[in-house]
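Every protein chain but one is kept in place in this view of the complex.
Each chain gets a letter, A, B and C, in the order it is written, and its residues are counted from 1.
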Amino acid sequence: MAGNTFGQVFKVTTWGESHGKALGVIIDGCPPSLPLSEPDIQQDLDRRRPQSAPSSTPRREPDQVEFLSGTFQGMTTGTPISLLIYNKDVDSRAYEAIKDVFRPGHGDFTYQKKYGIRDYRGGGRASGRETAARVAAGAVARKVLDQEGILVRAYTLELAGVRVERVDLDVIDKNPFLAPDLNAASRMQERIKEIKKSGDSAGGIVEVRVQGCPAGLGEPVFDKLDAELAKALMSIGAVKAVEIGVGLEAARLLGSECNDEITPEGFVTNRSGGILAGISNGDDIVARAAVKPISSIEKEQRTVDIDMKPATISVKGRHDVSAVPRLVPVCEAMVRLVIVDHLLRQRTIPFQSA
Amino acid sequence: MAGNTFGQVFKVTTWGESHGKALGVIIDGCPPSLPLSEPDIQQDLDRRRPQSAPSSTPRREPDQVEFLSGTFQGMTTGTPISLLIYNKDVDSRAYEAIKDVFRPGHGDFTYQKKYGIRDYRGGGRASGRETAARVAAGAVARKVLDQEGILVRAYTLELAGVRVERVDLDVIDKNPFLAPDLNAASRMQERIKEIKKSGDSAGGIVEVRVQGCPAGLGEPVFDKLDAELAKALMSIGAVKAVEIGVGLEAARLLGSECNDEITPEGFVTNRSGGILAGISNGDDIVARAAVKPISSIEKEQRTVDIDMKPATISVKGRHDVSAVPRLVPVCEAMVRLVIVDHLLRQRTIPFQSA
Amino acid sequence: MAGNTFGQVFKVTTWGESHGKALGVIIDGCPPSLPLSEPDIQQDLDRRRPQSAPSSTPRREPDQVEFLSGTFQGMTTGTPISLLIYNKDVDSRAYEAIKDVFRPGHGDFTYQKKYGIRDYRGGGRASGRETAARVAAGAVARKVLDQEGILVRAYTLELAGVRVERVDLDVIDKNPFLAPDLNAASRMQERIKEIKKSGDSAGGIVEVRVQGCPAGLGEPVFDKLDAELAKALMSIGAVKAVEIGVGLEAARLLGSECNDEITPEGFVTNRSGGILAGISNGDDIVARAAVKPISSIEKEQRTVDIDMKPATISVKGRHDVSAVPRLVPVCEAMVRLVIVDHLLRQRTIPFQSA
Partner (left out) sequence: MAGNTFGQVFKVTTWGESHGKALGVIIDGCPPSLPLSEPDIQQDLDRRRPQSAPSSTPRREPDQVEFLSGTFQGMTTGTPISLLIYNKDVDSRAYEAIKDVFRPGHGDFTYQKKYGIRDYRGGGRASGRETAARVAAGAVARKVLDQEGILVRAYTLELAGVRVERVDLDVIDKNPFLAPDLNAASRMQERIKEIKKSGDSAGGIVEVRVQGCPAGLGEPVFDKLDAELAKALMSIGAVKAVEIGVGLEAARLLGSECNDEITPEGFVTNRSGGILAGISNGDDIVARAAVKPISSIEKEQRTVDIDMKPATISVKGRHDVSAVPRLVPVCEAMVRLVIVDHLLRQRTIPFQSA
C-alpha cells in the first residue's frame, strides 16, 4: 500500500524515476483563483538544480516545468494541477556496472527486498531527483502562503562540520551553499574541496524558519504540527534527525529553562520552536533536519551483489559531495506543504475564536 | 479537520479527556483470529501508570481496561476493537484556579486559539493521560508482532542529564525509571530528588529498538518507515526531537564513516538504524525521542490570562517531575503501531521477492 | 484493510456487535462550540427503535446513549466525541441453533469467508443494530446542519408494494411506518400483517429530501455529492439500489425531457435531484434507497452448514417483517453525514464566489 501522496487538503502526489522519461506532481486541493504560472515554479526549481558549488553533481538538467492542467487564463481553477518535468541529461551507462551490486548506505538493497524488482538506473525512484517534484509543489504552496503573509525560509546551518555563526537571510542566495553567513560559506567551500579530493562525502544541518504563521494550526493528537513537520522532513532521503525549537537540547534543560514565559507582548523566548501541544502558537516556527553524507562515494567499500556474494564497490557516477545545499529548497518546500495543508485544514473549524 | 486517527491498515483512533468520564481507543483493521483478552492490555497499561518513582504524579488511576467489541470467545474477529478506560481519581478543583491563566510551555494557550473553547480540567485532551489509549492500542499491536517474532523494546537512555552506560534489556522493569542500567538508575533517582526539591522538572531521552523486523517495510516516498516513526514519536506531547540510527551525529560524519558496509553475513555496522531509503533493511531498527521537561512547575513564572493581561503562575497540582519514564511504554506503543501498520501494508504487495 | 470510518472532515467510526457488550461511535472533526447533549441524540435513537408497528422485532432495547468525551459544559470542544450505547436485552440462545448454518440472504456465509471467524450471535457486526451508531452520529450532524438552516427528512415512499400518493412531512411521525401519507400507512399495515402471517418478509423504498442545501457541495471527480450519497445509502444493509432525482427513469427520457431549464427564479423542474455534475445546485436534493425484504424468515429454505453440507432453515428469532420503517432514520442519518462532511470540505475552498 503505497505512500506517494502527502497532505490531506492540499494533497500532493509525486511520480517519476531518475532516469525515466519524466517526473512530476499532481496537486489536488489547491484553492481556486490563485494567479499561477510557470515562472512561479521555475524560480524554485532553479534553486534546487546543481549549483556551481564544488559540492554538486555534474549532471545538468534544465528542469523545465510544464503545466498540463488545473489553471485557466493564468489562474488556478480548483481542479488538479499537473506539473511535469522531462528528464533530458540521462546517461544510464554508468549504472550497468553496478546494477547487480548494492551500494552501501543506499536504497538498492531495500528496494530490491521490498518490491523484488527495481529500476537501478540513477537510483530510480530513490534518487534525490524525485525532490524536484516536491519543490515544484512547494512553489505552488508558496503562492498560497504569500497571500496569507506567511514566509518560509530554509538555509544551511552546518555543512561538513562548519556551522554558521550568524543568520542573515539576505545572503542565503549569494553563496552556493545557501548559508546565511558568507564567512562560514567560505570555510564550507574549503572543507568540501578537501573531502571531494579524498573521494568522500559530507553531511550537515538544514534549518527552516516560518514567519507570520497564525496560532492554531496543527491537529491533535496524531496530526500535530510538529509531528507532521517531523514526517515531512524525515521523508527526505538522507535526513536522520529532526528537531523542533531547542530540539535535542530539551532533554538536558530544566522546566524553568525550557518553558517560554508569556507577556502581553508575546512569548519572551522561543524554545518551543513556535509549537505548543502540537499547535502553532503564533511565534516563529523553527525546525532542523540533520542530513547524512551522500552514500555514493568513490572510496572503496565492502558490499554484496544481488546473490549475496561478497563484492567491493567504488561509485564513480555523477554525484554531489554533499546533499545539504540542494536539500535546502527541498526542506523549505516540505515545510510549506505542511503549513499550507494545516492552514486549509483549520478552515474546517468554522466557529473558532477571532 | 481533526487528526485523532493513526495508521492506514491497523487504524487507531483515540478519544477522551483527562478529567472526562472515560478515555479509549478504537482499533480498526486488526487481523482476525488473534487470541486477545484484557490481561494482554492491562499489563502494558500498568507499566504506564504512575510508578513509585519520585519522578511521578501522585494521581492514582487503576486504568482498568474494558473490551466492548471486536472479540468473540477470546479471539479477534476482524471487526473494530473498542477499548475503554473509565477515569476514576478525578479531582478538578485545582484547575479552577488556573482556568483563565495560560501555563507556560503548555497547550492551554494554543487549544484556546485553535478551538476558541477548551476543557481546562487536567489539560483536557492535551493531557499525558491520553497516552493510556495509545498504550492500549500498542498492546494489541504487540500481539500481532509476537506472532511474527518482532520485538519492540523502549527504555530511558538519559534522564535529567544522566545517561546510561550500558543497555541490559533485562533490568528495564527492575527500576522505576525503566533504564537499562541499574547504576545509572540510582544516579537518576538522586538527580530527580534534587530537581523536585527545587520545584523544577527534567527532560531526557527515550530509545526504542525493534528486533526481528523483516526487510521491506516502509512506503516511499512520503510514508517511509523513518518518516512514519518520526511522526509517531513527535506526536507524543513533550517530544522535541527524533533521531534514527546515528541521528544528529550523521551531520558530522563522512560518507565512509556513515555507510554500513555489507557482507554475506549482514551489515557490518548499524549507523542507518535499520532503515535505508525509508525501507527496513532487516537489521535492528533504532529510534530515539528527546523529551522536554514537564512544563507544569512550581517555580513561579510570568504568563498572561485569557484576556492577555499579565499574570504569574506556580502550578501545584499533581504532576510528574519528568515525563520520561512514563513515556517509555508510550514510545514503545507508538513504534509498535508503525511497525504493525507497515507489516500489514506490505501484504498488499503480492508479487514480492521471497 | 477495514472500512468502519465514514467521512473526511466530519469523520465517523462505528463499532460494536449486536450481542456484544455495547456499541458506539466516535465523531472526529465536529466543529467546536456547538451546544450538544444527550437528549439531542436520544430523540433520534428513539425513532430508530422497534416501533409498535407489526413490522418490527420484539427485541426491546432502551438504547440509552452516553457521552464519554468531546463535550464540556454542554458544548462541543473540537475533540473526538465518543458516544456509547450498552446492549441490554441480549438473548443469544436462539442463535446457538443456527451457529453452524448459513442463513440465505444473510451475511453469515460471507463473514465466514472473509474473516474465517464470526460472532454469530444476532448477526454480530452485520446486524441492523449497528445502525444505532449511525443514527447517533447523524443526530450530531443534525445539530450542525440546523445552524446552517439545512433540513434533511426521510420517509417510507413504498412498503410491501404499497406506494404513498402524497408527501406530507407533518404526518411522518404519526404512523409506525414513517410514511408521509396516512392512507397509505393504513394499507401498509394490512399488507404487512398478511405477510407476517405467511412467515415471510417485505421490502420497500425510502426517500430522503434535503432542503436548504447551498449550491457548491460535492467534490469532483470521484467524491461527487451523488457518488457519496450512493455509497452512504448502499452501505446500509438490505439496500439494493440508489436513485438520485429521476433516477432509473432517466434512462428512458429524452434530453429535452430530463434537463431542468433555468430561470432567474431558479430551476423550473428538479429532475436532477438537486445535483449537477456531482455538485449541489441549491435546489432540494432527492435520493431514494430500495430496500430488500428481511432475509431472516420463518418459511423453510434450503441452505448449507459450515461444512457445506445440505441443510434447511426456518429462522424464528426476533426479527422485523420489514426493515423499511426502521431504516428511515438510518437513511436520514447517512444523508446528514454526507451533507455535513461536504459542507465542511467546502470550507477548504477559501476564495469561492459569494
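Operating definition for what follows: contacts are C-beta pairs under 8 Å (C-beta built on N, C-alpha and C of every residue); 3 or more make two chains touch, one makes a residue touch a chain.
On a predicted model such as this, the values are computed, not experimentally measured, just so you know.
Within the set C:205, C:285 or C:331, the residue that contacts the chain not displayed is C:205.
If you put the hidden chain back, the residue from C:38, C:100, C:260 or C:284 that touches it is C:260. Interface with the hidden chain, as seen from chain A, comprises residues 1-2, 4-5, 8-9, 11, 13-17, 20-24, 26, 28-29, 32-33, 66-70, 72, 75, 77-82, 84, 114-119, 124-125, 344, 348.
Counting over the whole complex, chain B has residues 1, 8-9, 29, 31-34, 78-79, 220, 344-345, 347-352 touching the chain that is not drawn. Interface residues of chain C facing the missing partner chain: 1-6, 8-9, 14, 102, 104-107, 109-117, 125-126, 130, 158, 161, 195, 200-205, 215-224, 226-235, 237, 239-264, 268, 272-273, 275-282, 290-297, 299, 301-304, 308-310, 345-346, 348-349, 351-353.
Here, only the chains that are shown with their structure count from here on.
Chain B and chain C touch with mostly matching residues; of the residue numbers seen at this interface, over half occur in both copies. The most central chain, judged by C-alpha centres against the centre of all protein C-alpha atoms, is B.
A centroid comparison over C-alpha atoms places C as the chain most distant from chain A.
By number of C-beta pairs in contact, chains A-B lead all other pairings.
Chain geometry summary: the mean Cα position of chain A and that of chain B are 26 Å apart.
Rounded to whole angstrom, the centroid-to-centroid distance between chain A and chain C, based on C-alpha atoms, equals 46 Å. Centroids of chain B and chain C (each the mean of its C-alpha atoms) stand 38 Å apart. Residue positions of chain A with contacts to 2 or more other chains are 1, 8-9, 220, 345, 348-349, 351-352.
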